[in-house]
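A single protein chain has been omitted; all remaining protein chains appear in their positions.
Residue numbering begins at 1 within each chain, and the chains themselves are lettered A and B in the order written.
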Amino acid sequence: MMKLLDISKKYGEITHKYPFEPYKVAENFRGKPAYIYDLCIGCAACGVACPSNAITVQLNENKSKLIWEFDCGRCIFCGRCDEVCPTGAIKLSEEFELAVKFDKSAMIQRGELEVQCCSECGKPFSAKRLVKYSLECLSKANLGEKRLEEAKSYVNVCPTCKKTATVANFTAGKEMVIE
Amino acid sequence: MKCDKFIEALGQRVKILEVTRQYEDQVTALVELNDLPEAVRFLYYDMGGYLSTMIPNDERSINKHYALYYALSMEGGKMFEGDEIAQDEKCFVTVKVLISPESLVFPSVTPLVPACVWYEREAYDMFGLIAEGLPDKRRLVLSDDWPDNLFPLRKDAMDYRYRPDMKEHYMEPEYDFLRPEGSGMIDVPLGPLHITADEPGHFRLYCDGDTIIDADYRLFYQHRGMEKLAENRMNYDQMGYLAERVCGICGYAHAIACIEAAEKAINLEIPARAQAIRIVCSEIERLHSHLLNIGLACEVTGNYNAFMHIFRIREYSMKLAELVTGGRKTYGNVVMGGLRRDMTGHEIKESLRILHIIETQVEEVWDAVMDDQRQMKRWKGVGILDKQVARDFSPVGPNIRGSGIKRDTRYDHPYDFFKQVKFDVAVVEGGDVFAREMVRYMELKSSVSIIRQCFELMPQTAIIVDPKFHVKPENYSLAYVEAPRGENVHWIMQGSAQKVYRWRCRAATYNNWPSLRFQFRGNTIADAALIVCSLDPCYSCTERVTVVDVRSKKSKILTHNDLKAFSQTLKNSPMKDLK
Partner (left out) sequence: MKTYEVPQNIQDANDLEQKLELLKHIGRSFSVYRIDCGSCNGCEIEIFAAITPLWDPERFGFKLVANPRHADILLCTGPVTRQMYYPLLRAYEATPDPKIVVALGACGSTGGIFYDAYSVLSGIDKIIPVDVYIPGCPPHPASIIYGLTTALGVMDQRLQKTSFEHDNEMPPAVEDSVLGNTLFERDLLVHSKRLMSYIFGRKLYDKYLAALVKSGNIKDTKATKAAITEAMKKEDDPRYAECLGILHNEIYTQYVPCQEEDKISLHRVKWGR
């Protein structure tokens, strides 16, 4: 018993001053994912990876915009989104002061992206930024002039139309040569 | 090859239809349905096995049958010196049977091997498989208002999101508790809502005066339907995070067990550095879990001072976790094929500094606690787990090691980096609360040394394999990890499309619960909380206790504070004015 009191005396007061003074979490602490709208290309990699489906990437009701939405209340702070994001648009911050009062919608973050419509069928299939980003990447990737020209047309075609076109080409006996 | 010896011996007892090997130390023997009890009993008692897990599985789409897998860890009975299988022969033998979907009946193993009791009750809950001869056929897992005849884990039963209607909230269904025979018994219900950090669970203690004669409990208040969720919504990359949330205290052990089961099913070897860091993180988890439990064991007995000191030290281990994983509780760094967070040199240096603080301060406080005669008196001789009961029910972790049985997965079936790390298995004779807390203290010290050894031997490899592996549908395997509370065993059968076909997760405490009633018997009500606490499932006290004296037909409602005050001071027995 007395020994414990000695230990108390030895270590003195250890209480953190928080919330009256700021508290510093460890470096690389997994806090709230920070979203940088300007870097987002709407590829939905984060939405696919998210184990708790806190991030969703969906078309809005009239299919005019691609909506990226993050619900901080469902987030489990695993950092999968950070890991898979190709452009660094989502990164875990050290932010831990996340409580909200009365209104749950304060936990929601969203971004609207313009959609690209398919040049064949006219249906929206992706974000415009993603299409432009893919072209940009291809242009830096030492492709031949001709391939790049081809790419410019096929990035605007939706996966369903691409599939139909390939099937049509095969059944018509055309050979597809990749140079 | 490993395991062959056991299969040969088993073959002389019962007819083996088929033998398959899953991993170098895991084989499965398919036997006839009627031979099942004898096969499991033979391996359990005659060959020195302990029941690791039992997996019911709906394999109608594969072979038109339901299947049961009884996985036994072959390591020797360990009841006396030398009663142990040689180190290089220890392995897992699984007994498999097929059950036809028309009859759904299988012979119960429980009368021969009591350790199977919960598994067979669960088989009925989740799959509707009926164990013939099972003495206790009550519901185990599903909630009391769950419709009869809906078995959630059957593949064709329902969508994983289906939620049957709730009853009106004042119509809460009652659970049927087993009451021992005899008169003059007092019913003491504890729970399900308790005051401090613990999970909900309902205990019914049957007492004569202050002495507990028997106990029954209704747990699984936290059944969330993870296994079904994993089969439907999750892929392998996401499952680690789900497994981590099986339990908030030893979650990391679940995460590695789950992912390693998937890895073992396809014989995937992960890089040495990833193995080392997995061990480091799981030992950090052991540090904070054991400190938590020792602290609570002090608190339940009224030693608040020691409790506060131990929790102060525990914060260092939390800080350590935050430093190396970025999260205090959920480490979130396991993925199939390795890890997703490395340790830098800077982190290793800082960790070594924190480890030094933990080591010295734990010693100081433990020394002060041991010096306290009153504390020792509250711990010694309470909640004894008899060695034979331990042998019958296959408990795990400090619970069984406190009864003098040397069972530790890290030692019996070394996984990952444990093949290269040296440590002593903490075994204490006695079986009382003191013995279990002593085991935990010894393990704290060995954990610190294991982490140091891992740092010293830290290999210079990558932390994740090249992701060019393929999962193979219908391959299955067991993985085992020694969590702070004992061995966690996960079993995964792989499915197609990056999903599992069946995931069976068996947490350490699942094996520890069934023997609890034997530990309660003969102790006083005041010690009930301490006994539950020393199991380390949760710390138990109550919101409200109804005391009913059957002899005098008087009843009295106690608040939690009354009971807790009584537990801590042993004065003013709540039973006094009932007699």
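Going forward, a contact is a pair of C-beta atoms (placed from the backbone, for glycine too) under 8 Å apart; a residue touches a chain by one contact, two chains touch by 3 or more.
What you see is a predicted model; the values in this text were computed from it and never measured.
Trainee: Which candidate, B:V27, B:L292, B:I358 or B:V471, sits in contact with the chain we can't see?
Mentor: B:L292
Trainee: In the whole complex, what residues of chain B lie against the chain that is missing from view?
Mentor: Within chain B, the residues that touch the unshown chain are 142-146, 152, 158-163, 165-166, 169, 172, 192-200, 220-226, 228-229, 233, 241-242, 245-249, 251, 292, 308, 311-312, 314-315, 318, 326, 328-330, 333, 339-346, 348-349, 352, 452-453, 455-456, 458, 460, 462-464, 466, 538, 541, 543-544, 559-561, 564.
Trainee: Contact with the hidden chain only, please: which chain A residues?
Mentor: Residues touching the hidden chain, for chain A, are 14-16, 18-19, 23, 25, 28, 32, 35, 37-39, 41, 51-54, 65, 71-77, 79, 82-83, 87, 89, 95-102, 104-114, 128-130, 132-133, 136-137, 139-142.
The definition used in the following text is that only the chains that are shown with their structure count from here on.
Trainee: Please tell me the distance, in whole Å, between the geometric centres of chain A and chain B computed from their C-alpha atoms.
Mentor: Centre separation, chain A to chain B: 37 Å.
Trainee: Would you tell me which residues of chain B are touching chain A in their complex?
Mentor: Going through chain B, the ones touching chain A are 234, 237-238, 241-242, 245, 305-306, 309, 312, 319, 322-323, 326-327, 330, 332, 340, 364-365, 367-369, 371-372.
Trainee: Across the complex, what residues on chain A touch chain B?
Mentor: 1, 3-5, 7-8, 11, 14, 25-30, 49, 51-52, 76-80, 83, 92
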